[in-house]
Structures are given as structure tokens and as C-alpha cells.
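One chain of protein is taken out of this complex; the other chains stay put.
This part shows chain A:
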Amino acid sequence: EDHKLSTSELEEKYGTSINKGLSSARAAEILARDGPNSLTPPKATPEIVKFLKQMVGGFSILLWIGAVFSWISFAIQLAQGAESPFDNLYLGVVLALVVILTGIFAYYQEAKSTNIMASFSKMIPQQALVIRDAEKKELPADQLVVGDIVEIKGGDRIPADIRLISTQGCKVDNSSLTGESEPQSRSCDFTHENPLETRNIAFYSTTCVEGTATGMVINTGDRTVIGRIASLASGVGNEKTPIAIEIEHFVYLVAGVAISIGVLFFIISVSMRYKILDSIIFLIGIIVANVPEGLLATVTVSLSLTAKRMAKKNCLVKNLEAVETLGSTSIICSDKTGTLTQNRMTVAHLWFDNQIYSADTSEDQTTQPFDQSSPSWTALSKIVTLCNRAEFRPGQENLPIMKRVVVGDASETALLKFAEVILGDVMNIRARNKKVAEIPFNSTNKFQLSIHETDDPNDKRFLLVMKGAPERILEKCSTIMINGKEEPLDSEKAAAFQTAYMELGGMGERVLGFCHLYLPENEFPDTYPFDTDSMNFPTSNLCFVGLLSMIDPPRSTVPDAVSKCRSAGIKVIMVTGDHPITAKAIAKSVGIISATSETVEDIAKRLNIPVEQVNRREATAAVVNGMELKDMSLQQLDEILCNHSEIVFARTSPQQKLIIVEGCQRQGAVVAVTGDGVNDSPALKKADIGIAMGIAGSDAAKNAADMVLLDDNFASIVTGVEEGRLIFDNLKKTIAYTLTKNIAELCPFLIYIIASIPMPIGTITILFIDLGTDVIPSVALAYEKAESDIMNRRPRNKRKDRLVNEQLAVYSYLQIGIMQSVGAFVTYFTVYAEQGFLPSTLLGVRVDWENNAINDFEDSYGQEWTKYQRMYLQWTGYTAFFVSITIQQVADLIIRKTRRNSIFQQGLFRNKVIWVGIFSQIGIALILTYGLGHVTALNFMPLRFQYWFVAVPFAILIWVYDEVRKLFIRRYPGSWWDKNMYY
């Protein structure tokens, strides 16, 4: 409301004085009442809650249950006075340790990635120039209170919402609020009912581009407009990431299998008259065998490896799971300014001598290729150089021209750089053509004029140069320069001008007209007193020289990136606050609207029929104006999103961006949204993956986003997508690899229960596989290269293409897993047989075997064994089983490198990390077997060397079988085999 009040009313309302400001005491009072002038950061989850969440998430619950059961059976055995109850105590402790350690690990990983962001979003404390106690003071901006009088100059960030009281040529950049990068002028006048539109208010977090202003603080902290938007953003709930859903699905699946097999065999063992206590211990074993303890940690590591890789490619990922989300993205809603474009005006076209020339708009131009021989160009270049107030900041001589910082508005900057590239040292040219008078640009006369001496010592004339809106410039001209000669401006030439003007305007470019006049020497001698107020010089009948048009050109990498998105089945939607024509032109030039497709309006124009008669289905492209969008129902929006493959939303407001995102999500799409302004943060939050701009982005946007593009470049998103898809594939491989051996760990329990053989593998041994030998290899799969061009397939369907699908589980569990079990059992039986227990003897011996009192147990040869000798043999069996699984997991690791291609196509040695994995696997197994073979609690025994090779034929079988599987999949796509065997 404050924008409507007069200055004195304001003084009264806030108890302040424009000249003296608040008193320090009063300010302190208000500060105590309102709190500091800063945005409250979004509420963070307490660390302890995060930590506990890691402790109970995923498989942890199952393992806790296992641990508790172990302790219960320990307590029961202790009470019964059994011989070795401590085994179960240890097992429980080990299980609890596993949960706690993996929990700590996951917590640490998360904390690390959050920290990266925390350091990123830290702001440099801002200072503000305040009048208090009738003195000007520098104060930290967060000390500002309502009623303070602050002074602002060009380049400052506005420290709070401010009602302006006096201004001099003040312009603000509201892009962080509205997304429009066009500077808006600010004055003390009340111009609009809506406080957001009126000119006499400057908003917190926007920047003052030029001029100075004095104003009164009317809102601070969270009560500012920005603060309200930021709190709107925190109101939008965070969606669960697709990978989180996938992992949850996978956890449920595996937990379901574990529990059902566990319970089934619990019932079986009870009905087979095993003791309840024993049955519980079996249950624990089955659960431990079924749960891939190390997997969730592996997934975290793989994701963070990818995140690191992405950071190198300028995608900083805040939330690890967002890595994969990017890969499943099916729609990208991209900003225009800065993301698709270079975010700086650049001269794109020139028109002189009745001809349009194109200029180079790439990022690092050093020369301009168009024809510069015409004398008209010489004249035009002189106007461009002289009729320009922009200047390079000093001390940048060594920088490339395009990187130098310029003081001046966007158009003038563009012209200055353009001139500098072609002519070199503009400042020197200006110095030689001394400026004698100048009228700066203003919105009423819409032109800029200056009068110069010429650098030709023989020419004593003054040169009047002028630039401005083309139609206004043309009005002032009576002649036009063609090939360096002034020719009368007849209607034919005026028509040519109109055509050129329309054409350039139609490309969405900002067009400026240029004209000049040499003032006759006799009328305007050296000493002539030019007066810009009375305009004592001619401003009509000038000579028209040419047009220059400027645009914020697309980044050179963007068209390629857009076409990559297209072949990857990702729809790119442009959402911008810009004018529809400009938006469409940029969309066309980057390929968001492809060269052949037409909008409804284009078709109408081509067929010369009213827009209403066009069949909307024929149009593949659509440019939707924010005003149209306002009146649309949700169904209409859905229809547009559904029916058009190429969509541009122009002149949209922040709220509409949110609506568009929601519309896309209603189509079942995974939506990535880019944004930089504070106003974008609700949409960023709502999106499946919010992408903030690292350079231009505001802190609020970075806070709301899941990812930050360090170079603001759309093309980086595409590399991110590629990485995201790759990690999804690789996680699939990791999981398949990990799940396989679970069967080889589970089968021993089942056969132990059913056939009553001595226990083939111990629970602790299983944990050594899951958390020892298998960990590095499964991480190594994250380094696997893509099998084919993953950017040529459609994004995965959230509902259909699961991370762990039926084929993956079945193939791992029922085929490779069973093969591994068979291989391991062969080793197991071999070890027992060579020690005197033939397979036939082993069946059904469990009860006697485990009886502590039987110390003269007879083997197949008539030798007698003490209980402890049997235990040693049993542990040797554990070790043999363990070694066999490890050896076969090496084969499993190699086959998991690819899902479709032959290993030889993929290259056995391309991924070096796999080999690190294999060596680590074997190394750890060697250490456990021979190094720790004497620590009885671990149940490892030194193993005869030849037992390492018993399972090798099975490892080879696994490899060969999988090669055959892949061969058939490649040979017969779509066949029964393909459907059942491809995971």
C-alpha cells in the first residue's frame, strides 16, 4: 500500500524523517520487534533425525530383527546352560554393527553432499548506506529496519523493499524477481495500482543497474516480496525422486523374498521337528543370506561417483538421487535467457545499401566476416562508434573483447563490442572525434544524439550522429545513403526500409536505426555553442545510413544439445518471460521449434485462413502467450502439452511456470525445470528435478533446486542426462551382480534344513562376502561405459521400466544364482569327500554331527572324529564354499559388464576399475583364508590351494551361458528369449 502514500504520509507512518532518518535507539527497537532483515533459511531436518533415518531405512529393519532374534536365542541358550551360547551373541553384535556402520556411511555420504551445497549458498554479507541520526552510515544489510532511509547507486543490490523518494536515472534489474532481464526504470511516481508494477518501489534482492536513488525501507526480511515467494517455495512439497522409488521397490522386493522364504522354512523346520530355537537361527541365516547388506552403500557410492563426474562437467548435484532423476527426465522446461542464450545482446544483423548482412553471434568472435568495403559501412560504423555512451572498464586490455566488462546498457554494450571487434580501439576513435554535445536516450524522444568534431584535420565540419527507434529515425531523414552516396529517400526506398525492418523485427531482434548529418561549416563554425536544451541544430532532413539489429543469441552448443534431447526422446519446452516473437525466434534458432514445423498461426498465415479454422492437430509447434495461458482451463493446457511436440511459453509469470510444470507431471512425465530467479523457486521445487543456474542464479533458486549448472549452459544438462541414464543402467548391473550370490548364500541353508547335511556356509562368512569381497566389484560397475548410444532411446517409463524388474530378479536368482550354488556345492562335497566324508555319508547326519557329546563320529572310512575336529572340517567347508562363490562372482562380474552386447564388443579391459574389483575380490579372499584363517571367531580355515579351482568350470560355464544369452538377444530381438532373458 505504501506506494500510494505521499512522502509525508510515509514519514508519519513509519515515524521517520527523510533527511535525518531514524534514531539509532528507535532503529534498535524496531530491529528487536521485527528481527533482522534476512530471509529465514528453510527449516533443516535435525542431524540426529537424519542419522536415525539411515539406521532404520532400507534393509536395516530386517537386520535389526535378525540381531534381536540372535540375542533372544542367546538369552534362551544361556538360561538353558547350553555349551556355546556366545556364537549367537556375536552374530547379533555383528549384525547390529553392520547396520550401524552402513548407516554411518550413508549418513556421512549425505552430509558430505549437503556440505558442498551449504558452502555454495553462503552469501557474502551485504552492506547498505543508511541515514541514521542524520548521518550516513555503512551498515550490514541485515540490520536494516522499516523506516530506514537508504541510498542506492548503480551496481548495488537492493537491501530491502524500498519506497523510492528521490531518483536520478535509476534503473533496476528485476530478473531475480520476474525473470525479465530488461532493466526497468524507477522513479518516485506512483504509476500502477499493483505494488509489483508500480515504479516507485524497488524490491529486495534485485539490483540497481544504473543511476542513484534514495528510498525508505517499507518491508524487511521475510515480509519482503521475495521473502513471501521464498516461503511459497518451501510450501511446495518435495517429490520423491524416481531412483528413491526404484530403490524402495527393490528393497520391498528383496525383503519380501527374504521374509517369505524365511517364514516358509521356519514352518518347514518346525514341522520337521527342529527345535524352535534352531528354527529361529535358521530364520536369521536365511534373512542374512537374502539381504544384500552392502548394496545400499554401493548404490550411494555409485551415485556420488557419478555426481562427482557430473560436477566436472559443470553439473553440481545437491541431492545424490537427482543424478538418476536427470536420466529419466522426459520433459525439460528451460528458461531462455542465459540458459539457451548467452545472456547478452549481440549485433546479429545489419542493413545498409539495401541489403541485409548477418553478423557472427558466437561466444568468442574475433572478426566479422560480412562485406565491409562499402563506404556506407564506414559511415555506419562511425555512428555506431560515436553515438554510444558505453565504455569498457579500464584495465581489461588483455581480456578478449567479449569478456570485458562494460559500463552501459545492454544495447550500447553490444554496439560497443561490435565496433571494437571490427574497428579496434573505439576509445581512441572517440578521443579523436571529440564530442561537443550530446542528448542521451530517453523514452519520450526515443533517440540518442551526439555532435562530434571529425578526425579529418581538413574537414572542419561537425558531425551529427543519431540512433534510435528506426521509424523515428526515418521520420527525421530526407536522404538515404546507398554505396556511400546520399540519395533522396523516395517511397520505393522507404518501402525497402520497411521490409528490412519487418524482417529483422520478425526474427525477434531489437532493431536500431542510424543516421548522420555533416553540419555545414559556415553555419556551425568551430566556436558554435551547441545547446542540447534548446536544440539549436538541425534534427531533421538527416541522412539515413542503416539499421542494426541485436538479439541475445543462442549459445553455440545449444542447438546440438537440443537435437540430442530430441533423439533421446526428451521434449524441450521453453518457458520465458520474453516477448513471443523473440521467444519463437530463439526457439527456432536452437531447434526447440524445428525448421519444418509450424504453429497454428503459421498455418493460418500460409493458408490465408483465420486462426480458428486451422486444424490444431496439424500444428506440431505452439507458442503460448502468458495471457492466453491465464484464461486456459487445466484440460486445455493438458491438450496443448499433449498435442504439440514443440512448445514455447512466452510472457509467462512465475506462477504460470508452476502450472506448466504441474501440467507436464500430470502427463506422467519426469520434469526437469531450469531457473535462476527467486520467482522460479516454487517451480524448481515442484519439478522432479530443479536445475538452478550457477552464475546467474539467485540463492533462493539454488536452494530450491536439486542441481546447479555451474556454467548456466543448457548443453550441460544434456551431458547430465547422459550420465543419469548411464548410472541407471549401471545400477541395474550392480544390483544384478549383488543379487546373484544371494542365492548361492541361501541354498546352503535350505539344503542344510532339508537334507540335514553339515552346515555349508556360516552367517558370518556370508557377511564377509556381502560386505567384503563383493563391495569394490559392485562399485566398479559404476565405471562401466554405456553399451550403446544411450541418448538414442526414449527416456524410461517411470511405471514400466523398473530398476529391478522381474527378468533381472529371475535371471539372477534362478539361473546364474543356481549355477553358482551348484558350483559351490561341488567344492563343498569335494572338501568333505577328500577328508573322508563321502556325499552319501553326509546326508542326514546333522543331528549327530552337531552333537557335542559325540566325539567318536565315524566317517566313510571308519576313522573317528571328535566334535572339534568336525567343527574344523565344517569351517574348512565354509571357507571352500566362500572361495567358490568368490571365484564365480568374478565370472558374474565380467558377465554383468554388459546386458546386451558381447563382452568382447564392450572390451574386457576398457573399464580398468573392474580389474581393480576382481583383484580386490581375490585379494580379500586370500587374506581372509590364509591371513585370518586362525581367528576362530571368523570361521575361516586355511584352504588347500586346489580347492580354489574346483568352481572354475562353473565360472566358465556362467560366462559362456551369458554370452549365449546375449547372442540370442541380439540375434532375435523381440523373441520369447529376448522378452524373458533381457533385464
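The criterion applied here is as follows: a contact is a pair of C-beta atoms (placed from the backbone, for glycine too) under 8 Å apart; a residue touches a chain by one contact, two chains touch by 3 or more; residues count from 1.
Everything below uses one rule, namely that contacts and distances are computed from a predicted model.
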item	value
Listed names "Tubulin epsilon chain", "Pescadillo homolog", "Sodium/potassium-transporting ATPase subunit beta" or "CIB3 protein", with the criterion being the UniProt name of the chain not displayed	"Sodium/potassium-transporting ATPase subunit beta"
Full-complex contact with the absent chain, from A:S334, A:S681 or A:T876	A:T876
Touch criterion as defined above, residue of A:S260, A:Q396 or A:T866 at the omitted chain	A:T866
Residues belonging to chain A that touch the chain removed from view	814-815, 818-819, 822, 825-826, 829-830, 833-836, 838-839, 853, 855-856, 859-869, 872-873, 876, 936, 944, 953-954, 957, 976, 980
